[in-house]
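Every protein chain but one is kept in place in this view of the complex.
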Amino acid sequence: MKKINFDKVFSFILVSLLGLFIMKVLYSVAGEEAARFTADHYISYGVDETGAINIITAILFDYRAFDTLGEATVIFTAASVVALLLPRHEASMLKTEFTPVVQQSIAFILPFLWIISIFLISYGHLSPGGGFSGGVIISAMSILIIFTYGYRYMTRRFNVKKLSLIEDIGALAFLTIGLAGIIAGGTFLANSQVGIYPGTPGELLSGGLMPLSNFAVAAKVGTGLSVIFLSLARED
Amino acid sequence: MILVFPAIAILISMGIYAVLTQKNMIRIIIGISIVESAIILLLGAISYIPDGVAPILDQPYDTVVDPLPQALGLTAVVINASTTAIMLALVIKLYNRYQTLDIHEIRKLRG
Partner (left out) sequence: MIEIILMLLILLLVVSAAIALFSKKLLNSIITLSIFSALLVIILIIFQAPDLALAEAVIAAGITTSFFIITINKTEGVN
């Protein structure tokens, strides 16, 4: 018993020293007018150059689109690792189904979830949202179906093979959009520097290739998280 | 608005303390998840300029908050969910092998 108490006291002292150090560092960063040159350029010229009103979507899909490619790779790796690691075994949860009241309510809500996700994806450059939020709502739909209707009902329609096929199509579409920048004479994933139809800001069809990128990333994120959940809940 | 920074330091310290001393493996994963959420709060708090508006420019505003940490934080949120999913898959594999969630028991057995 004595050894366990000594461990707890020692780690408490270490952790409080770390907390004080972090607080000191954060206070010296806090009110500083640090280098905001890049942010000033994005705010002043972002709407004219890219044609998108939402500056965050313009940063994520036009100025720094390579980071979005890295994040899509992280989701792809996580889905592959989870689908590889987990065996199938007999579980006890998913044999308990819900009453028909819950099933009918969820069946009523599901089309509205589709509408919300497609609205968030296609209006990504005009209002808060974008490809990430819409894609995650699509994967939340598949989680709802597994919880209320059972695992067999879901895998009769969409098993892991079909969902990962859609995920691969999304990733390849994003890469093809990047190659279109090279064909037009600029760099990889160049959207506005080569002048691909900026359009008038405020319309739905503006911002160059940004709506297509939004759809590709949403397909990848949504089906990737669905594959992760299907592998975690696998039985038999 | 300046009160956020001590709270972030306390949250990071509590998360690391839970990773060091808790016995249940799922509590350790909850501790890591709290550290990651505190970093998201830090990214949101650094980008704030007093009396600024959200960076959606349907008409030109005077002071707009900094959009760059928010864009990188959006990527960080999705990466947090992915790493939490991988950690939970490893916990399920460990439970299938050793039939316990107590980390001191697993350290004693050593396969």
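First chain written, first letter: the chains are A and B, and each begins at residue 1.
Just so we're on the same page, a residue touches a chain if its C-beta (ideal position, glycine included) is under 8 Å from a C-beta of that chain, and two chains touch if they have at least 3 such contacts.
Remember, predicted model here, so these are calculated numbers, not experimental data.
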Touch criterion as defined above, residue of A:50, A:68 or A:133 at the omitted chain: A:133
In subunit A, positions touching the absent partner: 54, 56-57, 91-93, 120, 128-130, 132-133, 136-137, 139-140, 143, 147, 225, 228-229, 232-233
Absent-chain interface as seen on subunit B, which is shown: 1, 3-4, 7, 10-11, 14-15, 18, 22, 24, 26-27, 30-31, 33-34, 37, 40-41, 43-45, 47-48, 52-54, 56, 65, 70-71, 73-74, 77-78, 80-81, 84-85, 88, 91-92, 95, 101
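Keep in mind that, in the parts below, only the chains that are shown with their structure count from here on.
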Subunit A residues touching subunit B - in the complex, by the definition given at the top: 7-8, 11-12, 15-16, 18-20, 22-23, 26-27, 29-31, 36, 38-39, 42-43, 46-47, 53-56, 59-60, 64, 67-68, 70-71, 74-75, 77-78, 81-82, 85-87, 89, 127-128, 130, 132, 136, 202, 221, 225, 228, 231-232
Subunit A partner contacts - residues on subunit B that touch it in the complex: 2, 5-6, 8-10, 12-14, 16-17, 20-21, 42, 46, 54-58, 64, 66-68, 70-72, 74-75, 77-79, 81-83, 85-86, 88-90, 92-93, 96
